[in-house]
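Got a structure for you, questions after.
Every protein chain of the complex appears in place save one, which is left out.
Residue numbering begins at 1 within each chain, and the chains themselves are lettered A and B in the order written.
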Amino acid sequence: MQQQKIPKELFEQVGGNTTDSEKISRPSISFWKDVWMRFKKNKLAMTGVVLLVILAIMSLVGPHLTPYNYYENDLMSANQPPSGEHWFGTDELGRDVFTRIWNGAQISLFIGIAAALIDLAIGVIWGGLSGYIGGRTDEYMMRFADILWAIPYLLMVILLMVVFEPGLGTMIAAMTITGWINMARIVRGQVLQLKSQEYVMAAQTLGANTSRIMAKHLIPNTMGPILITMTLTVPNAIFTEAFLSYLGLGVPQPLASWGTMASDGVAALQYYPWRLFFPALFISLTIFAFNVIGDGLRDALDPRLRK
Amino acid sequence: MLKYIGKRLLYMVLTLWVIVTVTFFLMRAAPGSPFSGEKELPPAIQANLEAYYGLDKSLFMQYVDYLISVVKWDFGPSLKYKGQSVNDLISEGFPVSFALGMEAIFLALALGVLLGAVAALRHNKWQDYTAMIIAVLGISVPSFIMASGLQYVLAIKWSVLPVARWESFAHTILPALALASTPMAFIARLTRSSMLEVIGNDYIKTAKSKGLNSTEITVRHTIRNAMMPVVSYMGPLISAILTGSFVIEKIFGIPGLGMHFVTSITNRDYSVIMGVTVFFSVLLLVSILLVDIAYSLIDPRIKLADKKGE
């Protein structure tokens, strides 16, 4: 085959500098701007944001909209159905469910979001490193997770309660002991798959270090499952709190939380359904908000959907 | 591969040993004793009971005894239920939990993948939104509420299914549904998300342009590649569901294994705690190994035993 030679002189630099073009990355500011632009356009996702904001505001304002408070009993008007007087009815001790819902929102929203963020941080780093480094490190890290998973949780909680004072800190600690493991497993699985893909290899060949590859390539491409797992963490945390309260480690009675209200309400399902319905409704609304926001973020982050 | 599995088995034994050790010492550190009750026992009887079950030996000797019992797979008598051995409790409870668990896993996997696939293929259409709402309900309503709700509506109000007990296939439907609802929802969400990711990939576009019809694409390419996170999730899920759920068994009066995970701890029934924990751990470790093997079947590019980082 004959080859044509093109003289060097015919080439001409068109500007741009070579060091910049070596970097395989998008300018980050415009990336996030871009994400936000696309996220804003997603009506459903924005509904989720608005919903969360309303729930947060109501958790602060709601308790003051009624003449009742969350703790005062009124045994004479126990288990009243929703009415003009008690918008969401009353519970077994005659306390106003509306007031308790919004007091509970403070605790449940905080716990849900705090637990989700902590689980996210630990889970992504743990799972990401485990999957990416692989080999023996992977083995150690994942077996550690298995050990935590296999030790009876109830036993750990009982001991936590004996060793530490009940309180918010202990409660969040009790939640995160095992809460991050699902996240870690899923991230690890994704990273195992992604790290053998061409673009990761390319980045490795070009000398990018581990944290850069994780942050720029692996994690963004795992965002879908991560966000989904996070939306599962939120209800988990809300109900784990109820379980911990039941064991004496959660929020002390008579403080309300959605989890405890719903758990108590289950027993009343056939007789006073509003005691289950309202906490369950607001938990579902919160989870709905997180899910649509998660979906919106996923779509917005998906590099292939960029224009 | 065989070498890899061999190595993993070795790790499993080590992991199991750590689990047994930690559980043993945690369990003994918890306040309360298996014989404590409202009416305090005369000290002489208390001492006798402890001697009978070997609780008077030094903690270390007791620990060694438990290790031996784990190796022999004979966990001794229950401290709470007279005349019953832990092995009996497990062999009576596990088949029930296993049957129920399998049904629930089938439901969760089948409906979850179906729902997720439909949602992804009809991205941002009404099917997607419907699937989303079902999933949100499944995720935000935990199994004990789901169980009570299903029981109330289907068994009490409509009387189409039995309220409780473990007798016929009809008796299994409600508990299986309640058990499956959250995993089903989660699997649906995961499937949808990963399928969306895969659908955007070039090889799917290539497949489409090659003229493969969409069912074939879905089956051959999309679902298969979208299964990764679902498989990651399934490992621990399978072991948890197959060993039974305390709340579901309680609500539906099912004589499964799940109750022992909770009651043994509240009873401080040490031998049962060890027995069920070891049993669960073995299942967990095996199912996680299976997950890792499944990874490399799904995506042959995944090399588990690679040496990087060592």
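Definition applied: a residue touches a chain if its C-beta (ideal position, glycine included) is under 8 Å from a C-beta of that chain, and two chains touch if they have at least 3 such contacts.
The rule is simple: contacts and distances are computed from a predicted model.
The unshown chain of the complex is recorded in UniProt as "ABC transporter substrate-binding protein", chosen from "Sulfur oxidation protein SoxY", "Probable cysteine desulfurase", "Carbon monoxide dehydrogenase" or "ABC transporter substrate-binding protein".
Taking every chain of the complex into account, the chain not shown here touches A, B. Across A:Gly89, A:Pro166, A:Pro235 or A:Gly259, the single residue that touches the chain missing here is A:Pro166.
Touching the chain that is not shown, out of B:Ile5, B:Val22, B:Leu49 or B:Ile134: B:Leu49 (per the contact rule at the top). Of the residues in chain A, those that touch the hidden partner chain are 71-73, 75-76, 78-79, 92-94, 158, 161-162, 166, 246-248, 252-254, 264, 267-272. Mapped onto chain B, contacts with the missing chain fall at residues 30-33, 35-45, 48-49, 52, 80-84, 88-89, 92-93, 106-107, 109-111, 113-114, 148, 151-152, 155-156, 159-166, 168-170, 173, 219-220, 223-224, 250-253, 255, 259, 266-268, 297-298, 300.
Keep in mind that, in the parts below, only the chains that are shown with their structure count from here on.
Chain centres here are Cα averages; for chain A and chain B they lie 22 Å apart.
Chain B makes touch with chain A in their complex at residues 8, 11, 14-15, 18-19, 22-23, 26-27, 29-31, 129, 132-133, 135-137, 139-142, 144-145, 148-149, 152, 156, 182, 186, 189-190, 193-194, 196-197, 200-201, 228-229, 231-233, 235-236, 261-262, 265-266, 273, 277, 280-281, 284-285, 288, 291, 295, 299, 301-310. By the touch criterion given at the top, residues 44, 133-139, 142-143, 146-147, 149-152, 154-156, 158-159, 162, 181-182, 185-186, 188-190, 192-193, 196-197, 221, 224-225, 227-229, 231-232, 235, 239, 262-263, 266, 269-270, 276, 280, 283-284, 286-288, 291-292, 295, 298-299, 302, 304-305 of chain A touch chain B in their complex.
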